[in-house]
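Removed: one protein chain of the complex. Kept in place: all other protein chains.
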Amino acid sequence: MQQPDESQLIRDETGTQTLIGYVVDISDGEQGRCFLDIGPQHTNRHGVLHGGIAAAMLDNACGCTGSLTVDKTGRAPFLTVSMTTHFIAPGRAGRVWATGTIKGGGRSILYIDGELRHEDGTLIATATGVFKRVPQEKLT
Amino acid sequence: MQQPDESQLIRDETGTQTLIGYVVDISDGEQGRCFLDIGPQHTNRHGVLHGGIAAAMLDNACGCTGSLTVDKTGRAPFLTVSMTTHFIAPGRAGRVWATGTIKGGGRSILYIDGELRHEDGTLIATATGVFKRVPQEKLT
Amino acid sequence: MQQPDESQLIRDETGTQTLIGYVVDISDGEQGRCFLDIGPQHTNRHGVLHGGIAAAMLDNACGCTGSLTVDKTGRAPFLTVSMTTHFIAPGRAGRVWATGTIKGGGRSILYIDGELRHEDGTLIATATGVFKRVPQEKLT
Partner (left out) sequence: MQQPDESQLIRDETGTQTLIGYVVDISDGEQGRCFLDIGPQHTNRHGVLHGGIAAAMLDNACGCTGSLTVDKTGRAPFLTVSMTTHFIAPGRAGRVWATGTIKGGGRSILYIDGELRHEDGTLIATATGVFKRVPQEKLT
């Protein structure tokens, strides 16, 4: 995957994003994505990507995919209702990408699936989640 | 919940643990637990605990609960096969505790559920996971 | 578990219920339950309770638990948004009971967990689901 223009990357939007260091990419316009360069601060007991970091990335990529159904800023607020993550292969050093795909839903609830892949193509984890749009009246 | 003796707390075991700052507590001997004092570096777009941090804590508490079935060090290695997380209430500032409970399983696979609660008792998230013991021959 | 008064049992409410033969029990008033006497028509390749039948029972017990938050008829309509089922032990011949428990939620979404147990106490399967109340305006 080619790295997009800096204007389409979201960095340091939240405390967690700054802490972990992943970058959200809205350049696709439909699929929310985020990438992370795995370092020693992202590893578990087995020396590979920690499941919680994998889950954080999948959650962000899927949530951002939901936001992109509202407008192109990728920032319209969605809540994660539930997420199931399958840990398929170890995430080794290098860059990993999480990508979201809308599977269905309606006005308030979206079903969004995610994949986390190493830049070499290896499928590290999948996610399948239920997301809920934050009603506008709650935002003001 | 009372904070246990320092000898039964595991700190900074992995890169992710140091980064996020949660503390694993094996004092119960059966239920693995971990706690975190939520700060701005753990929050999402809504200013509350990020789902990925919640998932990391639940994953650790459940995995540690699996390890405690092997020996009392809480460090016997387990892999997370899958985990479903339900995000039930926002995680606000303060200390949160994740706790694991064995639901079933056998020699190689364990079914472990987790709960993440604020110190005020609020249930923030639940998890239900499948964990796999790392075979001994793979460790040498 | 003692069998309740016939007036608190729901039989043959839907085509699927008649086909499979489970009985819904609203006598608890809070926890929806359903039971089934396992016969050869409920078995899989391994000669034990089929996962789909287990899922159907857990779905019904959880959905009924949601309905009981609305009124005591246990029939207020809820939709299953998602359900994760863990298959923990084989379901052998005899009576099995599914039971739902509310874990949280609000006006429109409920988080409901379920357990399926053999009458001898064995935990056969667990479920954790997201349920959505059918808005009243859609019912008329």
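A, B and C label the chains in the order they appear, each numbered from 1.
What we mean here is this: a contact is a pair of C-beta atoms (placed from the backbone, for glycine too) under 8 Å apart; a residue touches a chain by one contact, two chains touch by 3 or more.
All values reported here derive from a predicted model rather than from experimental measurement.
Contacts of the undisplayed chain with the visible chains, over the whole complex, involve A, B, C. The chain that is not drawn here is touched, among residues C:L68, C:V81 or C:L110, by C:V81. Residues of chain B in touch with the missing chain: 81-82, 84, 108-109, 111, 130, 132.
Not every partner is drawn; the one left out touches chain C at residues 13-16, 18-20, 39-46, 50-53, 55-57, 59-60, 75, 77, 79-87, 134.
Interface residues of chain A facing the missing partner chain: 84, 86, 88-89, 103-105, 111, 113, 123, 126, 128, 130.
By our rule, only the chains that are shown with their structure count from here on.
Inter-chain spacing, taken between the CA centroids of chain A and chain B, is 21 Å.
Between the Cα centres of chain A and chain C there is a gap of 34 Å.
Here the CA centre of chain B is 29 Å from the CA centre of chain C.
Annotation for chain B: residues 84, 86 touch two or more other chains.
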